[in-house]
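Worksheet: the structure to be examined is printed underneath.
One chain of protein is taken out of this complex; the other chains stay put.
What follows is chain A.
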Amino acid sequence: MTSPANDRRKGSDTAPLLTVDNLTVTFQRRGQEPFRAVDGVSFSVRPGQTVGLVGESGCGKSVTSLAIMGLLPKRGNQVTGTVDYEGTNLLTLSDDDMRDRRGKDIAMVFQDPLSSLNPVIPVGLQVTEVLERHRGIKRKDAMPMAADLLKRVGIPDPNRRIKDYPHQMSGGMRQRALIAIALACAPRLLIADEPTTALDVTIQAQILALLKELVEDTGTALIMITHDLGVVAGLCDEVNVLYGGRIVERGDRHPIFREPRHPYTNGLLGSIPRLDTVGERLTPIPGSVADNLPWDHACAFAPRCSQPVEVCTTNTPTLEESGGRALRCFNPVEVAR
């Protein structure tokens, strides 16, 4: 199947749909030191492209997505940098202008489908309210459209299911419903924040297949936020590995998986069980994000790194780009030749 979207996705010269430049999010809590959850993150997404933001809990990947959506609470959060969506900096838009775009141009799929759906109103209404809001369609006319959307994301018997409440659906079906809500207005950018984490494995595979199919059919750009490299391997064109609020490595999927250069990426790959290397022990990354050094005068990952050198604790590594990849490391993993 060669759709125009597929062609665009191959061509790397298409102009980006969304460009995030030097995005920084600082949490300011009373009586505490300001904390930079996202620290100068830059990346871009082209139409039809799937970009992964990968990292463990607390690396800033979800905060990045909320900042793009303008969903961070105003109080206590300072967001700087630019989020350029086809020439408009989303960060400077007024609340009302941003509200007009959310759900229409940019939509989001959340992690836990049960808590992300309103428990006291039927699923059908939760789909139609987006259509009512952004397309001005009457609820009566929007209902058949909602049923079509549910059918498209693979929910059987959609005409009955639109009257169901979230608690009457299975986990997989709820996640499909959330995806249907996100797709209702045919957004050009979809952000999926760990969309499979709360689901069991077989359902995870189905949801990923669904997302992939939708992205290929519609040419929607997808930002995939995950801690699961399996998800990245199956779905993403480009991977951004985040650590401590900064991108530490970027590249296309195959090169990253074949020859990870950053010790953190390498560690993430090493801690996944593999079927083809029976009997080998998994190599976990020691420590936790609590051990991080501040980026200001060191590499945050140094305390947990498998191959630190002296400069790692005295200087801040910069993100160096070369050959379509980017790396932030003083002592990268040697590529086996």
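Criterion: a residue touches a chain if its C-beta (ideal position, glycine included) is under 8 Å from a C-beta of that chain, and two chains touch if they have at least 3 such contacts; residues count from 1.
Basically, contacts and distances are computed from a predicted model.
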**Q.** UniProt protein name of the chain not shown, from "3-oxoacid CoA-transferase subunit A", "Aspartyl/glutamyl-tRNA(Asn/Gln) amidotransferase subunit C", "Peptide/nickel transport system ATP-binding protein" or "Dipeptide transporter membrane component of ABC superfamily"
**A.** "Dipeptide transporter membrane component of ABC superfamily"
Q. Among the options A:A107, A:M224, A:V239 or A:A302, which residue touches the chain absent from this view?
A. A:A107
Q | Contact partner of the left-out chain, one of A:M69, A:V83, A:I207 or A:C305 | A | A:M69
Q) Taking the entire complex into account, which one of A:H167, A:H254 or A:H297 touches the absent chain? A) A:H167
Q.
Given that one chain is not shown, which residue among A:Q28, A:N89 or A:S115 touches it?
A. A:S115
Q.
For chain A, which positions touch the chain that isn't shown here?
A. 69, 71, 98-104, 107-108, 110, 112, 115-122, 129-130, 133-134, 165, 167, 178, 181
